[in-house]
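Subset of chains shown; positions unchanged.
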């Protein structure tokens, strides 16, 4: 999977906006919007550092990046809203539902069965909301 | 990457032994050996459940599984020995050093800069010990 | 308290089913059922490893095992649903309400007052739902 993000000439903010849109979709926009009246600068940082800097790096494809993020958030077990956003993001960048379930089950080994269970139930919620296109069109 | 592990007829323990050898290599054997005089049954469980059950499942390739494990252990930040074992395991199953560095840097976003730094310094230790031959020949 | 679970001849799955029923009761069945449409294999693992392997071991009585589980889940503080299941399980295997409260208060020392408070409020919820038979019939 080639990395679809713009050349270095683009500003970090603009690159971050494009990456956020491609990866998190609507859920990402909602987070940014929710920050507007409490910490608008933090929305800028969120676009610039995680998305403009990290996710835009060419050294690792987005599918692999989302595997890492889903695993980390499920293992830490204290960021349920973000885990759901990234389960959806995983589908957006080409992970199948079955693969996401595999990642979450594997977390039982490293973070315990409760972390895996809570991750699986988060996935169940996300899958129930989204039409099961079964991720046939790897995106972006 | 096809999954190299045996048919379901094989016992979980034997399947686990083969998966452990393929993934963790020497480091895995040392863990099993170190358990012999304190909790030998736990060595059996370790072979059976994580390796015989989870890593042997066909639904996710080993490279993806190690991305998930490295990310989770770096993010939790409280399992330094196991993180090192799995950085080495990542190399064993085909991740490049550069990709492992990408995964660890990304953890700054989800678990903070200290977690990423400690992960990167763990990788530095592992890379310094191992000859850099791991990456060019994706294994197993 | 003698361990009521079957001889080694029984399959891990069957042994796990019996242990789950004895320990977690209805709450355990609900978890297994909830996994059916998202990760049925994980329900099998849950029965086999925690219940068929670990809780079925003769080396520690179930009352002691539930003390350990309640303490761990309250201290980690990121698995509220499982903590409630195991507060109920503690009552099922013979812990009194007062003993469960002692365990949770003690967690203030090791994981801080918020962890203890959230554990105590979880217990308050569980106790409110269950008739106060005050655990007069230690089970199983």
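The first chain written gets the first letter, and so on, giving A, B and C; residue counts start at 1 in each chain.
Following the convention adopted for this analysis, a residue touches a chain if its C-beta (ideal position, glycine included) is under 8 Å from a C-beta of that chain, and two chains touch if they have at least 3 such contacts.
For clarity, every value in this text was computed on a predicted model and none was experimentally measured.
K.L.:
Considering just this structure file, the complete complex holds how many copies of the sequence, given 3 are shown?
P.N.:
6
As a working rule, only the chains that are shown with their structure count from here on.
K.L.:
Taking shared residue numbers divided by all residue numbers at the interface, is the value for subunit A and subunit C over half (same) or under half (different)?
P.N.:
different
K.L.:
If you average the Cα atoms of subunit A and of subunit B to get two centres, how far apart are those centres in Å?
P.N.:
It comes to 23 Å between the two C-alpha centres.
K.L.:
Could you grab the centroid distance between subunit A and subunit C? Build each centroid from C-alpha atoms only and quote it in angstrom.
P.N.:
The computed centroid separation for subunit A versus subunit C comes out at 33 Å.
K.L.:
So which bits of subunit B are touching at least two other chains?
P.N.:
Only 49, 54, 57 qualify.
K.L.:
Quick one: which bits of subunit C touch subunit A in the complex? Just the residue numbers, please.
P.N.:
Per the stated touch rule, the residues are 31, 34-35, 37-39, 41-42, 45-46, 50, 73, 76-79, 81-82.
K.L.:
Could you list, by residue number, the parts of subunit A that touch subunit B in their complex?
P.N.:
49-50, 54-55, 57, 59-60, 64-65, 67-76, 79, 82, 98-99, 101-103, 105-111
K.L.:
Quick one: which bits of subunit B touch subunit C in the complex? Just the residue numbers, please.
P.N.:
Residues of subunit B touching subunit C: 41, 45, 49, 53-54, 57.
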